[in-house]
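First, the structure itself, so that you have it in front of you.
Omission of a single protein chain aside, the complex is shown with its protein chains in their original locations.
A, B and C label the chains in the order they appear, each numbered from 1.
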Amino acid sequence: MAARIVKDDALLKRLSASGAPNYSAISPGEYRYKVQRLLPYLSEEGFIWYKGMVETAVARAFAKRGIVPASAADEIAAAAAEITAQEVYAEDELVHHDIVALVNRIRSRISEGSRGAVHRAATSCDIIDTANALRFRDAFREVILPDCAEFIGVMIEIIRRERNTLQIGRSHLQHGEPITFGFSQAWFLDRFGGRVMRMREASEALVGKFSGAMGAYNAQSLFVKDPVVFEREVLGQVGALPAGISSQIVQPEFVGDLMHFCLGGFSVLANWADDMRNLMRPEIGEISLQRGRDVSTSSTMPHKQNPVGLENIKSLWKEAAGRITTRYMDMISENARDLTNSASQRFIPEVFDIFDYAVTRGTRIAKALKIDPQNMKKNFEISKDTIPSEPLQLLLSSVGWTDAHFDIGKLADRAAKEKRNVVEIAREDKELAKYIKRIKEEQLEMLSDPHRYTGEASAKAAEIADKWEAKLRGLNRSPG
Amino acid sequence: MAARIVKDDALLKRLSASGAPNYSAISPGEYRYKVQRLLPYLSEEGFIWYKGMVETAVARAFAKRGIVPASAADEIAAAAAEITAQEVYAEDELVHHDIVALVNRIRSRISEGSRGAVHRAATSCDIIDTANALRFRDAFREVILPDCAEFIGVMIEIIRRERNTLQIGRSHLQHGEPITFGFSQAWFLDRFGGRVMRMREASEALVGKFSGAMGAYNAQSLFVKDPVVFEREVLGQVGALPAGISSQIVQPEFVGDLMHFCLGGFSVLANWADDMRNLMRPEIGEISLQRGRDVSTSSTMPHKQNPVGLENIKSLWKEAAGRITTRYMDMISENARDLTNSASQRFIPEVFDIFDYAVTRGTRIAKALKIDPQNMKKNFEISKDTIPSEPLQLLLSSVGWTDAHFDIGKLADRAAKEKRNVVEIAREDKELAKYIKRIKEEQLEMLSDPHRYTGEASAKAAEIADKWEAKLRGLNRSPG
Amino acid sequence: MAARIVKDDALLKRLSASGAPNYSAISPGEYRYKVQRLLPYLSEEGFIWYKGMVETAVARAFAKRGIVPASAADEIAAAAAEITAQEVYAEDELVHHDIVALVNRIRSRISEGSRGAVHRAATSCDIIDTANALRFRDAFREVILPDCAEFIGVMIEIIRRERNTLQIGRSHLQHGEPITFGFSQAWFLDRFGGRVMRMREASEALVGKFSGAMGAYNAQSLFVKDPVVFEREVLGQVGALPAGISSQIVQPEFVGDLMHFCLGGFSVLANWADDMRNLMRPEIGEISLQRGRDVSTSSTMPHKQNPVGLENIKSLWKEAAGRITTRYMDMISENARDLTNSASQRFIPEVFDIFDYAVTRGTRIAKALKIDPQNMKKNFEISKDTIPSEPLQLLLSSVGWTDAHFDIGKLADRAAKEKRNVVEIAREDKELAKYIKRIKEEQLEMLSDPHRYTGEASAKAAEIADKWEAKLRGLNRSPG
Partner (left out) sequence: MAARIVKDDALLKRLSASGAPNYSAISPGEYRYKVQRLLPYLSEEGFIWYKGMVETAVARAFAKRGIVPASAADEIAAAAAEITAQEVYAEDELVHHDIVALVNRIRSRISEGSRGAVHRAATSCDIIDTANALRFRDAFREVILPDCAEFIGVMIEIIRRERNTLQIGRSHLQHGEPITFGFSQAWFLDRFGGRVMRMREASEALVGKFSGAMGAYNAQSLFVKDPVVFEREVLGQVGALPAGISSQIVQPEFVGDLMHFCLGGFSVLANWADDMRNLMRPEIGEISLQRGRDVSTSSTMPHKQNPVGLENIKSLWKEAAGRITTRYMDMISENARDLTNSASQRFIPEVFDIFDYAVTRGTRIAKALKIDPQNMKKNFEISKDTIPSEPLQLLLSSVGWTDAHFDIGKLADRAAKEKRNVVEIAREDKELAKYIKRIKEEQLEMLSDPHRYTGEASAKAAEIADKWEAKLRGLNRSPG
C-alpha cells in the first residue's frame, strides 16, 4: 500500500507546483541540494500525507473489527488523501497542535456520523511515529536504495573494466606495493555495498505503534479486548510492525540505526571522493574528468579544472557526520516522553536528502571518470626500483637471513638514490647474494618484474564485482 | 551601508513574495521555524544580494583610484541590486559556477564599456567570503542581537519583580539551601548576557578579503602597487576588515567563533527551558503557563498542559549543538583551499535561524510565565526542618566542635523523620548544647528561621539586573 | 582459544601488579572509572598480548601448511606469551615502529633458525587490526555483555515485582494516564536488551585480516597459491573471519557498528538514570536510595541525599556520546590507508570501559532502589479527577458526540480547579449526559475508577520480563 504513494496524483500535483527550488529558503537543502523524487516522503506535505494514511489505517482496522462503520473508514481515506499541508497549518494556527489540526481537517470533510471514527483511541505519536517509519522506509525503498544500487552498478563496471590496470598501491600517501585500479575500487564497493545492505535492513525494520498515550494501550483497551493484537492489525494495514514495547513514542533506537548506517555509507562515499580528487592532482593525474557540472573552472583562473563535484560530496558529509549525536540525545526522552525529540527529529530528512544527493552525484561522476593508465604507469615507475624490497626481504627471511628488515631498508634507499633496482644492488652484497641463491626461481621472478607483484588484486576485484552484481538483483527488488 | 539592507525595496519585495512557509520543503527551517526577518540576510536570495553588494564595493574602490570609471561602478551597483537568485541560478545551469553566473548577469545588464570593470581582479571567494561576513554580521546586528536583548529585558523585569520571592534552592534535583526565584533567574541572565556580548564581538569581527585566488594579491598587483592597502579600501566600502592574511578563503576560525558563542547562548537558553518546564511538573508547580501557542493540550488527553514551547527550545538546541564539529572540520581545507567547506558552510544560517527562533520563543514564554509563590512556599516547607543543618554545622564547627559533619547528618535524618527542626533536636543533645551556647545570638537567629537564610540572593539578583540593564543600552545601539 | 586469555597467568600477573588506580594519570579512566576485569582486553599490556597471539596464529598457519617448522611456531607462541609491554616500548624507542619492536622482541627470544618464521608475509595492520577485533570481541564476550546481562536480570526482577504497582504515567513531565511502575521499567529493559543483542552481534562480527600491505595478498602470494583461503586459515586459528576485502586495514565500519550499538545502550541507560533521579526529587519521592556509594551527602549540607551514582551514569554518557563522530572520520582513510586512524582508534577502549563501569553501577543502583507505593499513590491522586477525561472523550466520541476534544478540555480544567471528578461534572451537562447514557456499562466503570484505567500495563510488563529472561539464557552462554 505504502509503495503506492509515488503514484498518488493529488500529492504529486501539490508537490510539483511548489517543489521548485526556493531561493527565499535558508536551508541549502531547499534551494540547492533538493532531490525532487524524495519530496513525496521527506517534505512536510508528504509527511502530512503519510499521517493521513495512518489515520486511515486506524479507521480501517476498527472497521474490520466492526467497531466503526466501513463507510466511515472510506470517508476518512478519501479526506486524508486530499488534505493539504496548507490547510492543516492554517488550522494549527487556531488549535496549536499539529495532530489535532489534521484530525479537525479530516472531520470537517466527512459526514457527521463518521466523525467519531477519526483518530479513535489514538495518541498523536501513534500517528506521527508510524508515519515517520513509513515515509523513511519508503524513501529508502523507492529512491535512496535504488540510487545506491545505481552507484554500485557503475562501480561494478569500473572494477571489471580496470581489474588488470596496474596502479601503485599507496598507504600513508606513500608508494607501497602494486595493485590494480579495479582492486582499489573494489575496496570502496564492498564497504559501500555493506552499508547499503544495513540501510535496507534498518529501513525495513523501522517500527510504528498503536498503543496510546503511555504505550500501555489505556485507550485501546476501551474498545478491544486484545489491544496488543489489534496494534498489529492497525500497523498491518500499512505494512509495518511494532517494537516489543513503546511508551508515548516508539523506541528511538531504530531510526538511530538507520541514521548510523546511512552516515556510514556517506563516509565510504566521502572516502572514495577524497581518493578520486587526489588522483586528479596535476602531479598525479591518474584519473580525470571533463569540465561540466562536476568539474568547474575558476572565476579568475580559466585554466583550472576544479573537481567541485567530488569536493561537494565530502563537504555534505562534513555537514551530516556530526548529526548522529542528536540521535543519541533523542534516545533520552524523560518520563516516557518529553517533546524534546520533536523538533530535532524533523531534521532527520535533511540528512537523508543530502546523502541521496551525494550518491546521485557520485554516480554521475563515476560514470564520467577517465582512467589514465599512462600516468598510472609513470607514477608506478617512480618506485619500481624499490618495490621489490618487500618481497626481497620476505624471501631472504624465509631462507634464513634474519636481520633482513633494516639492511634492506638501506638498500632500498640506495636503490632510490642510484635509480637502480634494489635486487640488483642486493646481489652485489656478498652475504646477501649467498641467501638470494637459496630463493626459488619462481619466487625470484617476482623480484625481477615488480609489475607482476600484484598478488590477488585482479582476482579479488573480480570476486567483489561478482558478489555485488548478485546482491544488486536483490536490492532493486522491492521487499514489499 | 550594510545596515541599509533591510530597507532595500527590491530585495524585500522578492522575499515577501516567496518567503512564505513552504510545505514542499524538507528542512523544518523552511516550513516551521523560519524567522521572516532574517531572510534578507540568511536566505539564498539575500546571499546573492550581498554578493552583488561586494561586487559593487570592488568596482567603487577601483573607481576611487581612477582605475575604472565611476559610471561603471554606478552601473554595477544598479544592476547588482536588481539581480534575482532565479536568474543567477538559470545562468549557473549553463556555466556551472555560481560566481561566474552572477558576474555574467551583472555584465548582461550594463553597457559594454563598463563590463570590464565587473569582478576586476577578484576571485570567487573574495566575493563569497566577504558577503558571508557581511550578512552574518548584519543578521546579528539587525535581528538576532536585538532579539536576544529583548529576552534580556524580560529577564531583568522578572528578576527585579521576584528578587525577594523565596524558593528552595536545589542541586542534584534535591533541596539545598534557600534562595529567591529572582536569584535563580539571574544565574541564567548573566550567563546568557555574557554569551550575547561575545556573539556581538564575534559577529563584528568577521573578516572579508580582497586578496585574490591564492591570497597573495597576484591579480590585484596587476592594477595597484599597494594591494594590501587597496584590500582595506574595498572592504571599507562595506564596513569590513581583512584578517592578517588569507588564502583563497578567509580564515575559518572567525565564523567558528561566532558559531561557538551562539551555541553557548543556545545552551544557556536550553538550560533555562529545562529548569522552567521542570518547575511546571504537577508535583512542583512553582511556575505555570496558560494554554496557547507554548502550552498545548494532548490530542487524546484533554487535561494535559504540555510545555511544548519550552520543550521545543531544548529540542532545537539538540539539533544545533553537535554542528560545531563541522566548523572544526572546515578549518581543515587542504592546500590553501579545497571546496569541501562550501556546501557545509551553506548550512550555517540554519543554526542562526533556529537559535533566533528559540530566543524569540523564549521571550514570549518568559513574558507569560506565572510564578506561584504559594507552591514555592509549600515545597520549601518540605525541607524547612532540615535546612538549618548547614548553618548549624558551620556554626558548631566555628565554635570548636570538630566532628560536625556526620553527626549533624544523622540529626538531619532524624529531623526529617520526626518532622521536627534539626536545631531543636540538637539542643536536646548534651554535648551539642554546650557548643550551641557559644554561638552568637545574631547567628542563631538564622537557625531559628530558615526563611531568612538566603544570604545575598536578593542583593545579587538586583546587581545582575542592574548590570544587564546598563549593557542592554549598548546592545541595542548599532555599532556601525 | 581467545576466551582462554582471562586465565593467562603471565598476563594477569603483569596486570595485577600495575593495574591499580594511578593518581598520576590524566585520564579519569585510569584513576577513577577503571574496570579491572577489562584490563586483559583493553589495556595496552593486553593489546600487546593479543598482538602476540596473532603473530602466533600466523606462524601456526604456515606450520600447518609445512612452510615453516612446527617448532618455530611453538617457539613464537612461547615467546609471545612472555613479552611485556615494557620491553616492546623500550625496543620501540630504538626502531620507532611498534610492530617492528614486537617482532624484534619475539625474534630475540627464539632460536636463530626460527626467526625467519616470525611475522612471515604480514603487514603491521594484519596484526594490529586482527588483535583489535579479538580483544574487543573478548571484552564484550567475557565482561561487558555478562555485565549487561546482570543489569537485565535485575530489571526483570523489578518488573515482575512491580508489575501491578500503580503509577501515574507521565509525558512532557506532566501527568498522563495510569500505568504501573513495572511497565515503565519494561520500556527501558526492552530497549536496553535490544541494544545488547546488537552489541553481541557486532562484537562477534568484528573482522580480522591477513592480506598484506595493500590488502591484495602481494606478500602472501609469494608463499601460498591460495592466499584468500590461507587468510581464513590464519584467522581461523583465533576464531575470526575476514571481511569481503581489505586494504592495508580492515573495513572500519565494523568497529563503528559496535561503537554505535554500545552508545545506544549507553543512551538507554542514561535515560533510565535520568528518570530514576527525577523520581527521587523530594516533591515526587516515588523511589529512594540509602546513602552510600551511590547517594552521597554534601560537604556542607548534611541533610542532602544526592543521587550521585545516577548522575554519574548520565555524565559518563555525555562524555561518550559525541565520540562516534571520530569513528565516521576514521572511515575516511586516504589511498588505502593513511595512519590518521591510528591514534584515534586507540581511544575506543576508553568508551567501552566507561560504558561497562556505568552498567555495573546501574546494576548496583537498580538492586538498591526502594519503591514508595504510597508516594506513587499520592502523586496519582493529584490527577485522579482529570485522568478520566481521556476515556470520557473517547467514549463520547464513539457514541456520536463529535466536538469532544475541546469541550472536555474545559471540563478537565474545571475538574482540576473544583477538585471534582470530570465525569461527575460531565453528567451535569445536559447535552453530554445524553451521550453518556449511550456508553456501555463496562466502559463506564473505567471512568468511575481511574485506578483501573491501566490498559495492558501489567500484562505487557510481564511479557517483556519473560521475553528477556529467555534471551538472557542465550546472552550468558559464550557463542564460542
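We adopt the following convention: a contact is a pair of C-beta atoms (placed from the backbone, for glycine too) under 8 Å apart; a residue touches a chain by one contact, two chains touch by 3 or more.
Everything quoted here is computed from the prediction, not taken from an experiment.
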{"item": "Contact list for the unshown chain, restricted to visible chains", "value": "A, B, C"}
{"item": "Sole contact to the chain not displayed, among B:Lys51, B:Arg141 or B:Arg337", "value": "B:Arg337"}
{"item": "Absent-chain contact - pick from B:Asp9, B:Glu93, B:Glu112 or B:Glu441", "value": "B:Glu112"}
{"item": "Interface with the undisplayed chain - residues on chain B", "value": "67, 100, 103, 107, 112-113, 115-116, 120-121, 169-173, 176-179, 183-184, 186-187, 190-191, 194-195, 198, 212-223, 227-228, 243-248, 251, 253, 256-257, 260, 263-264, 266-268, 270-271, 274-275, 278, 321-322, 324-325, 328-329, 331-339, 390-391, 394-395, 397-402, 405, 443, 446, 453-457, 459-460, 464, 467"}
{"item": "Chain C residues that touch the omitted chain in the full complex", "value": "14-15, 18-19, 21-34, 38-39, 42-45, 48, 84-86, 89, 96-97, 99-100, 103, 119, 121-124, 212-213, 219, 277, 291-293, 296-301, 306, 308, 311-312, 314-316, 318-319, 321-326, 329-330, 338-344, 346-347, 349-350, 353-354"}
{"item": "Residue ranges of chain A at the interface with the undisplayed chain", "value": "171-177, 277-278, 280-284, 297-308, 311, 322, 325, 379, 382-383, 386-387, 389-390, 393-394, 405-406, 408-409, 411-413, 415-416, 422"}
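Convention: only the chains that are shown with their structure count from here on.
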{"item": "Same or different residue numbers at the chain A/chain B copy interface, by half rule", "value": "same"}
{"item": "Distance from the mean Cα position of chain C to that of chain A, given in whole angstrom", "value": "25"}
{"item": "Chain centre separation in whole Å, for chain B relative to chain A (CA means)", "value": "33"}
{"item": "Per-residue multi-chain contacts in chain B, two or more chains", "value": "277, 297-301, 306, 308, 311, 322, 325"}
